[in-house]
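Up next, chain A:
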Amino acid sequence: MINETLIPKVGVITDIRKDTPDVKTFRVVGTDGKKLFQHMPGQCAMVSIPGVGECMFSITSSPTNEEFMEFSIKKCGCVTEVLHALEVGAQVTVRGPYGKNFPVEEDFKGKDLLFIAGGIGLAPLRSVINYVRHYRANYGKVVIVYGARSKDDLVDIDEIQNEWVNEPNTEVYLTIDRPQDGWDGHVGFVPAYVKELGLDPNMTAVLCGPPIMIKFTLQGLLELGFDKSRVYTTLELRMKCGVGKCGRCNVGDKFVCKDGPVFRMTELDELPDEY
Partner candidate 1 sequence: MLKIAKERLNELYAKINESMGLFIPVKKAGEVNYAVWSEGKEVSLETLKTVKSPKNMFFPQTENMMKFKQEGKNIEVVDVRRDYVEEGKLFVLFGVKACDYKAIEVLDKVFLAEPIDTYYQNRRNATTIVTLACSRPEESCFCRVFDIDATAPQGDVTTWLDNEYLYWQANTEKGEALTALVKDLLEEGGEKEVEAQKEATKVIIDKLPFSNLDLSKFQPENLNELFEAKEWEEMSEACLGCGTCTFVCPTCQCFDIRDFKTHEGVIRYRCWDSCMYSDFTLMAHGNSRTTQMQRFRQRFMHKLVYYPSQNDGLYSCVGCGRCVNKCPQNLNIVKVIKTLGGKDND
Partner candidate 2 sequence: MQEVTEKKEFTPTIVAFCCNWCSYAGADLAGSSRLTYPANVKIIRVPCSCRVNPMFVLKAFQQGADGVILCGCHPGDCHYVTGNYYTRRRMALLYSFLNYMGIEKERTRLEWVSAAEGARFSAVMNDFVKQVAELGENKRLTDLRVKEGE
């Protein structure tokens, strides 16, 4: 009998990193110690704890990492609550990869790239940023704008401050919503910061974060002269099957699990406003 995508593989959690008060990054490998499956930046996987439930998460680690996969997960529902209570060595089930990836090998190639993330929105972007770093010569200038509620809510701050900022031809801008002791960086919301920075509108932009942030940041980008056809974002809806059959994440003629989660802004314009 042919393989059934709905039947998951067993994964072992080999490392848990506490990024922020409510975000943990889980490192997962197969029971044989090897990476469970290959993926591309932006793709997702279904992680489940049998008896609790199954949820779609974006794969945070870069495909170029041959050893393991990582998921940065925010505690906000039934499944994530139980996930956060797990310890290293615990087993979960994983199936995937699902969805369309960022066009890193097509549209992104040779371009200057702008990554804008808010809060946990960094999770899907980390995968693509690290992919770009790995094949650095294929891409132009990289600008990263990342904001969170406070400095404690910045996910992966170590990697950003120790590695990303040192990359050649790369600019990193961090911001937090409100002033805070021990923070001497920029303070303010991402959309305003983006406008302040006066970014080059010829860059290809990737946006990820809460819907309200995406809405206003996009407005800002358009004001700066960005073209919608070169702005990408990711959508998130309730999913169960991951392969466009259960009907849950259907918006217009698209299924977010299958046709997304990565969408070009011009594609979103054609969809009914229901996401």
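What to note about this one:
Basically, a residue touches a chain if its C-beta (ideal position, glycine included) is under 8 Å from a C-beta of that chain, and two chains touch if they have at least 3 such contacts; residues count from 1.
Regarding selection, all candidates are chains of the complex that A comes from, given by their letters.
Every value quoted in this text rests on a predicted model; they were computed, and no experiment measured them.
Which member of 1 or 2 touches chain A in this complex comes down to candidate 1. By the touch criterion given at the top, residues 1-10, 50-54, 76-78, 80, 89-93, 236-238, 240-241, 243-248, 250-253, 270, 272, 274-275 of chain A touch candidate 1 in their complex.
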